[in-house]
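Every protein chain of the complex appears in place save one, which is left out.
Should a chain be cited, it is by its letter among A, B and C, assigned in written order, with residues numbered from 1 in that chain.
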Amino acid sequence: MLTTQILYALTGCMIVALGLRGALLHASVLQRIVAINVMGAGVFMLLIAVAYRGPGLPPDPVPHALVLTGIVVAVSATALALALVRRLHAEQEDD
Amino acid sequence: MPELLSLSALGLVFALLLGLLRVLHGPGAGDRMLAIQLIGTAGVGMLLILSVLLNQPALLDVALLLALLAAVTATAFTGQQKTHHD
Amino acid sequence: MINILSSILILAGVFFYLAGSIGLLRLPDLYSRLHALTKADNLGLGLLMAGLALHSQDLFTMLKLLLIWLAVLAASATSAHLIARQARRQETGS
Partner (left out) sequence: MNTMGLLVFDGLLLFSIVGLAWASLATTDVRRGVILFMAFGLLLAVAWGRLLAPDVALAEAAIGAGLSGALLLAAVHRQPRPLSPGATHDSLYRSAAAVSMVVRWVVTLLSAALAGTLAWGLLHAFSSTPQDMLPRAIAENLAASGVSNPVTAVLLNFRAYDTLLELAVLLTSVLGIFSLGPATPGYQPAGPIFDGLVRWLVPVLILMAGYLLWVGAHAPGGAFQAGATLAAAGVVLRLAGRARIGLPEGFALRIVMTAGVSVFLLVGLTLLLLGRPFLGYPPAWAGALILLIETAAMLSIAATLLLAFLGGQPESTGVKAAANRQREEISRC
C-alpha cells in the first residue's frame, strides 16, 4: 500500500461524488455539463492512482491509455452537449 | 538538492493557494482570469521542479504545452463573437 | 559552486512567485494586480528556470527551459493586457 496512491484515489472518489451531486442538482444546463466533466476527472484520477507503482517505478500503461482516450471522448461529448444546448435555446426563442 | 527542490515545490503550492483565494474572491471575471494566469505559471514552475525531482524529462513538454494553452484560454476570454447578422 | 548558485537562483525564483501572489491578493485593483502578476511570471519563473538550467547541465534541457520561459513571457504579457482591456470594456458597459 502506498500513501500517495491512496491519497489520490480517495480524492478521486470525493471528486466523483462532488460532480455527481452537481450534475443532479444544478438547474442550469451549462453547469450540469461542467459537473459531468468534474465527475469524469474524478474517475480519471482514480484510474491514474491505481496505475501508480511508487517513485522510480514505471506505472501501468493500460489505465494511462484508457484515461487518454477518455479525455478526448469527454471533450467531444461536451462539444456535442453544448451544440444541443444551443439548438434547444434556438427552439425556445422561436416559441 | 532534492530537499531544496521539494521545499521549492512547497513554496509554489503556497503561491498557488494565495492565487486560489483571488480566484474565489474575484470580484470581476477579469480578476479571476488574471489569477488563472498566475496559477498557470505556478503550474509550469511546479512541473519543471517535478521533472527534475522525479527524473521525468517529459514533464518539460507538459510545462511548455501548459504555457502555450494558457495563452489560448486568455484569447478565448477576450474574443468577441459577432452577432448573427453582420 | 554551481550547485550553490543554482540553489540561490531557485529559492529567489520561489520568493518572487510568493511575492507576486501576495501582491495579487493584497493590491486594491485590477491594474496594480496585473503588475504583481508580471513579477511572478518574468522574475519568478525566469530565476527558477536559470537555477534548474544550471542544475541540469545539459544543453538540450537548457534550450528547452529557455524556450518555455520565452513562451510564458510572451504569452503572459499579451494575455494579461488582453484580460485587462476586456475587463475595462465590461466595466464601461459597452
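Things worth noting here:
By definition in this document, a residue touches a chain if its C-beta (ideal position, glycine included) is under 8 Å from a C-beta of that chain, and two chains touch if they have at least 3 such contacts.
Values in this document were obtained by computation on a predicted structure and should not be read as measured data.
Across the entire complex, contacts from the unshown chain go to A, B, C.
If you put the missing chain back, the residues of chain B touching it would be 2-3, 6-7, 9-10, 13-14, 16-17, 20, 23-24, 26, 29, 32-33, 35-36, 39-40, 43, 46-47, 50-51, 53-54, 56-59, 61-62, 64-66, 68-73, 75-84. Within the complete assembly, residues 1, 3-11, 13-22, 24-31, 33-35, 37-38, 41-42, 44-46, 48-52, 55, 58-62, 64-65, 67-69, 71-80, 82-90, 92 of chain A touch the chain that is not shown.
Although one chain is not displayed, chain C still touches it through residues 71, 74-75, 78-79, 81-82, 85.
Methods note: only the chains that are shown with their structure count from here on.
Among the remaining chains, not one touches chain A and also chain B.
Greatest centre-to-centre distance from chain A is found for C, with centres as Cα means.
When each chain is reduced to the mean of its CA atoms, the one lying nearest the mean of all protein CA atoms is B.
Here the CA centre of chain A is 20 Å from the CA centre of chain B.
Averaged C-alpha coordinates give centres for chain A and chain C that are 30 Å from one another. For the pair chain B and chain C, the distance between C-alpha centroids works out to 10 Å.
Among the residues of chain A, none is in touch with two or more other chains.
None of the residues of chain C touches two or more other chains. Against chain B, the residues of chain C that register as touching in their complex are 3, 7, 10-11, 13-15, 17-18, 20-22, 24-25, 30, 33-34, 37, 40-41, 44-45, 48-49, 52, 55-56, 61, 64-65, 67-68, 71-72, 74-76, 78-80, 82-87, 90-91.
Of all residues in chain B, those touching chain C in their complex are 1, 4-5, 8, 11-12, 14-16, 18-19, 21-22, 28-31, 33-35, 37-38, 41-42, 44-45, 48-49, 52, 57, 60, 63-64, 67-68, 70-71, 74-75, 77-78.
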